[in-house]
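Some chains have been omitted; the remaining ones sit where they do in the full complex.
Chains here go by letter, A and B, matching the order in which they are written, and residues are numbered from 1 within each.
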Amino acid sequence: MAVRSIAEAAPPTPWSKNLAEPRIDPSAFVHSFSHVIGDVKIEANVIVAPGTSIRADEGTPFFIGENTNIQDGVVIHGLEKGRIIGDDQQEYSVWVGSNSCITHMALIHGPCYIGDDCFIGFRSTVFNARVGAGCIVMMHALIQDVEIPPGKYVPSGAIITTQQQADRLPDVQTEDKQFAHHVVGINQALRAGYL
Amino acid sequence: MSVPPLRLSHNFDAYISGEVIIHPSAVLAPGVILQAAPNSKIIIGSGVCIGMGSILKVHEGTLEVETGANLGAGFLMVGKGKIGANACIGSATTIFNCSVEPGQVVAPGSVLGDTSRQISDLTTATD
């Protein structure tokens, strides 16, 4: 489905005079009730649901890898300062890998790296952090100023703000994957409404 | 427990899709999203008040909000269930596949119906 007029150039600011525009793969679906602003690269088969705000108007650029799913009410934004290194060894304000799921009302605030095959649960916040591939973060969690190794599980309500806490997180288990898969499955059912 | 700050929606319209029945006296704040998948529905009763940026989604069965219920700003409900009459749900609350009794008050920032694995020995894990 064609991207509509919601993909906008970032407004000129004191720190950025160029009006970068989003680059969105034609196979991606960006709902008309969402905002994608500035230097945002969106890869194949990504879904951006209604009510999301992906604004590269301060920290920039953003990358969203293929098959990743950005659910309703998600906000992606970045601080002016601070960059992370993406999987292509370039600098980004926000990198989200492939086959990940950013669920309803999550806040992804750069500088921030989220690897491939990650699940970020309802209303969780990731800010100034790296979340390694295959991590599952449940609901209402806060991840800030840490680097979470790949394959870790963050339970609902956890507040992970020191590296020591991050290093002690348990590994993802099969039941965690099933739960995350269930939540993603719900969204697949609802997707019929968009397309 | 930490929840992202509430933000003002860019969209002053509500986004409604699927079988959604809203009583004419119910009010929806800006940026509300109501979405029912095929073979499921959402029913919003009389006098219901739904706060800014709330999201209600159901993928199977019925999600019903009974008369006089108030859903605070940034409310999120996913899955079937019933919010009882005159219930009052604090802002930034998440409800997953469950119901709230009539007249009940739910603290802001709560999570109801979360059946994911809890880790008791993380000192950082909260209730």
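Here is the rule we go by: contacts are C-beta pairs under 8 Å (C-beta built on N, C-alpha and C of every residue); 3 or more make two chains touch, one makes a residue touch a chain.
Here the structure is a predicted model, which means the values were calculated and not measured.
Student: Write the complex's composition as a formula over the displayed labels, counting all copies in the file.
Tutor: Composition of the full complex, by label: A x1, B x2.
Note that only the chains that are shown with their structure count from here on.
Student: In whole angstrom, how far does the Cα centroid of subunit A sit from the Cα centroid of subunit B?
Tutor: 23
Student: For subunit A, which residues count as touching subunit B in their complex?
Tutor: Counting only subunit A, the residues touching subunit B are 33, 35, 50-51, 53, 72-73, 75, 104-107, 121-123, 125, 138-142, 153, 155-160, 165, 168-170, 173, 175-176, 179, 183, 186, 189-190, 192-194.
Student: Report the residues of subunit B in contact with subunit A in the complex, numbered from low to high.
Tutor: Result: residues 1-4, 7, 9-11, 15, 17-18, 31, 33, 35-38, 53, 55, 57, 59-60, 74, 76, 78-79, 92, 94, 96, 109, 111, 114-119, 122-127 of subunit B touch subunit A.
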